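Of the protein chains in this complex, all but one are displayed in their positions.
Labels run A, B and C following the written order; every chain starts at residue 1.
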Amino acid sequence: MNPRLLFVLRRLGLTIPVLFVMSVVIFLIIRLVPGDPVRTMLGFRATPQSIAQVRAQLHLDDPLWMQYRDWVAGVLHGDFGQDFVSKAPLSELLAQRIPVTLEITLLSMLLAVAVGVPLGVRAAVGGRWARRLTEGFVVFGISVPDFWLGIMLVLLCAGTMMWLPPSGYVPFLEDPGGNLTYMILPVLTLAVAEAAYIIRTTRGAMLGVIGRPFIVYLRAKGTKERSIVYRHALRNAATPIATVIGIQFGVLLGGAIVVETLFALPGVGRLIVTAINQRNYPVVQAGLLVVATLFILVSLITDLVVGFIDPQVSDRGKS
Amino acid sequence: MTALLDVRGLVVTFPAPGSGLRRKRVHALSGVDLSLRRGHTHGLVGESGSGKSTLARCVLGLQRPDDGSVVFDGTEIVGLRGSALRDIRRRIQPVFQDPLGSLDPRWTVGRSVRESLDAFGVGSPLDRERRVRELLDLVGLSPDHADRHPVQLSGGQRQRVGIAAALASGPDLIVADEPVSALDVSVQAQILNLMARLQRDLGVAFLFVSHDLSVVEHVSNEVSVMYLGKIVETADRADLFAGPVHPYTRALLDAVPVPEPDARLVHVPLSGDIPSPIDPPSGCRFHPRCPRRVDSCSRELPALTPVEALNSTGHTPHRVACPVVLPARP
Amino acid sequence: MTAKSIPAWVTAMVRAFFWLPRSARAGALILVVLAIVTLLAPLIAPHDPNAIDPTHVLAAPDLGHPFGADALGRDVFSRTVYALRTSLAIVFAAVAVASLAALPLGTVAGYFGGWVDQVISRPLDMLLVLPALLLAITLIAIVGPGSIVAALAIALIYLPILARVQRAASLVVAHAGFVEGGRARGWSSLAVLRRHVVPNALGPLLVQAAILAGFAVQIEASLSFLGLGTQPPTPSLGLMLSEGRDVLTQAPWVEIFPGLAIAVIVLAFNLLGDGLRHRLDPQGMVS
């Protein structure tokens, strides 16, 4: 069989047990809460009747495997259960929330990659000033906590850039311009640290590749420096860069939780935090499931991309 | 005289790199017999994938074979554990290829040389210190080398330390895996001389693994040639180099660039690549590259057979695993 | 005035300090100062961190209140000092627990390989399936918020990362000649692990732990900021930032100083980690 196709199939096959274990862990959350989760959810005023009613509603009295089966079956049909507080179906809630989180994370990642990769390359092959400046930016981006950077940006806006809204949200389809304006600060907040990591990784990977013997051999063939840097070295450095982008996507999803809270954006992250504080377990589960699945999909895509860039990876079948 | 070391039918496989459910296996050794007499040096030559290093590791008890036996001085060492294994290890010691990698960079030379003395609890700490100085002197280093670290020594000095460490427990057999291939020719000569002297003075036997035929020819009493997990020919050193029989041995000897311009390479070199030990060829492992193959070579795995007619001098019978080149059996 | 009057550990520390590259010395120095500040917090903080003072509500920085005062008139400097103490304690506990667990797991997985490796590494890899902060939040969702839970959550995030680094390092050392040599010289596998593998494989773990310690401060602050970490009234950097948001425009000092404190700690750990990386991880096993 074609080794690349085999690689794709094998990597897809590896994702299934991961999804399974992840879903089991998230499913178990509500069952692992110390004491009776229903009592915790309803508070101390709960009557035995209401407790029994909720237990029945959540099927907590069924055998565990049956509960899991029903939950997964529901999720696969788009039924995530009900919001415990508002009684609204969770699928609608998630349909509103997911695009917001996706928009922030994807925009931040795009910005970080667009800035980080070229700067990282310059930092590796450029002169002393290129190196100093990028190093300074990397130290800044990595040291400064994202939410504090967000707060400082808000402070700056309040002082000088009054036209930027400090918080709020409109859906893209209602008002594209307004939507993007609301996105500027949150995206910037997340992208700075991201860009710093990508610069650092790109620089390190490029330096590693440029020290390898095949670069000398390319020079000995008379290959132009530009081609050595951008065609050969960058392609070889792409594996660690793509891997870091994949891992950092997880960091972004975490950062989105904080940034959504900070800028009052109605995303999945804020949904989860609010739900934890309300002990609204069905919502916590649905939110975590969505974010974890997103992350697993991103990891899958990164690995596939790496496999296609570097034939050694796809041939070996090891990630 | 009985053999000090007797290896019979040794088979070793390990999982091929990579992952997956039906992982292939590397066939490192596929039934190997070898014997080594007390105080002799047995040279083991072969190219990559021949399994010569795996055989060395089995003898050292560092690799557990899938099948076969390794008898050392009458004791089966396959499957030994605990104190019985330690007793044997005291008598079989290794010298490795990379003299830097075989010494712990954080330890002083003295501590490395003392390592087996510490393990076996030989003598008092003061005795051990004295023994370390003796050993260093024996391999041509000065006592103050004991306080240095490996990075402060040259390649040749490090290998001397490696040899001193191997000698510390007073072994009967030293298994030397490519001990001089990381060294320059002039340093290599010093180490080979040292090993020859130690053998004369201490009567220690060597299993000498190398890819370099010239070195093996220089040091060995008997030589075995390996190809893809099998020994194809075993003989006294002089017999083997003067009258190689197996087509692979002949090709290998022909391929060695000798430093004599008058003996320029005129033979057509052996064609083709060495096959991977993951999927070794059926029948005789060498048949796809063999200039003398016949139809049956791809089906039958030839056994190592003694050839009385070829045994000119030594006590070791000349044995060859190739039915094509052998005279028909009576 | 003889050398004997100086305790051995002091000279060892000084030697270690000068063994570091120059930039890492800065990081080490900052951390030593911060450690002293937090240990001596009651002596250094001019006020009780929780003392409410209605006369100083949102007071701007001055000599009595170098970092100003917050919405309840509490001294921001004193609160920052005590919050550092909380944060560093949580971080230290988290990284120590994770490293101590990762050391044996990673060493054994890397050295023995095969099924031992699978049994140890596969479950740990599963922990990496959730993004770090999400993993912490999942744990908090189960157990409920608090400082100890935050520390445990951070340890849980770091365990697979540190174990992976230790595994890689011990895998490399396991193939060195002197490790096989140690066994051939008559030592048991366990003794070889202790004598050769652990001492030679420890570097990358230390580097990774130093770098992760910096980010642990950020994670702890994020959790507290979300109300999922340290609970009031215990002073905590994240909590202070969360509380100060409502008064951001009137009293920015309430936000600026705790945030700077976080940035400085992360920076210090990063400098130290990078310096250690140069010295202890020449093969670049820490990513």
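The criterion applied here is as follows: contacts are C-beta pairs under 8 Å (C-beta built on N, C-alpha and C of every residue); 3 or more make two chains touch, one makes a residue touch a chain.
One rule holds in what follows: contacts and distances are computed from a predicted model.
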For the complex's missing chain, which UniProt name, "proton-translocating NAD(P)(+) transhydrogenase", "Cytochrome c oxidase subunit 4", "Peptide/nickel transport system ATP-binding protein" or "Phosphoribosylformylglycinamidine synthase subunit PurS"? "Peptide/nickel transport system ATP-binding protein"
Using the touch definition given at the top, which of the shown chains does the missing chain touch? A, B
Residue in contact with the excluded chain [from B:Ala16, B:Leu138, B:Ala196 or B:Ile278]: B:Ala196
Sole touch to the unshown chain from B:Leu4, B:Val161, B:Leu252 or B:Cys290: residue B:Leu252
Taking the full complex into account, what residues of subunit B touch the chain not shown? 47-48, 154, 184-186, 188-190, 192-193, 196-197, 211-215, 217-219, 241, 251-252, 254-265, 268-271, 273-274
Quickly run down the residues of subunit A that touch the omitted chain. 212-214, 216-225, 232, 235-236, 309-312, 315
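What we mean here is this: only the chains that are shown with their structure count from here on.
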Set of chains whose contacts include both subunit B and subunit A: C
Going by C-alpha centres, which chain would you call the most central? C
Between B-C and A-C, which chain pair is linked by the larger number of C-beta contacts? A-C
Subunit B-subunit C separation of Cα centroids, rounded to whole Å: 50
Could you please state the distance in Å, as a whole number, between where the Cα atoms of subunit A are centred and where those of subunit C are centred? 23
Touching at least two other chains at once: which residues of subunit C meet that condition? none
Over in the complex, which subunit C residues touch subunit A? Could you list them? 126, 129-134, 137-138, 140-143, 214, 218, 221-222, 225-228, 241, 245, 248-249, 252, 255-256, 259, 262-264, 266-267, 270, 284, 287
What does subunit B use to touch subunit C in their complex? 57, 60-62, 86, 89-90, 92-94, 96-98, 101-106, 112, 115-116, 119-120, 165, 168-169
For the complex, which residues does subunit C have touching subunit B? 176-178, 180-187, 191, 196, 199-200
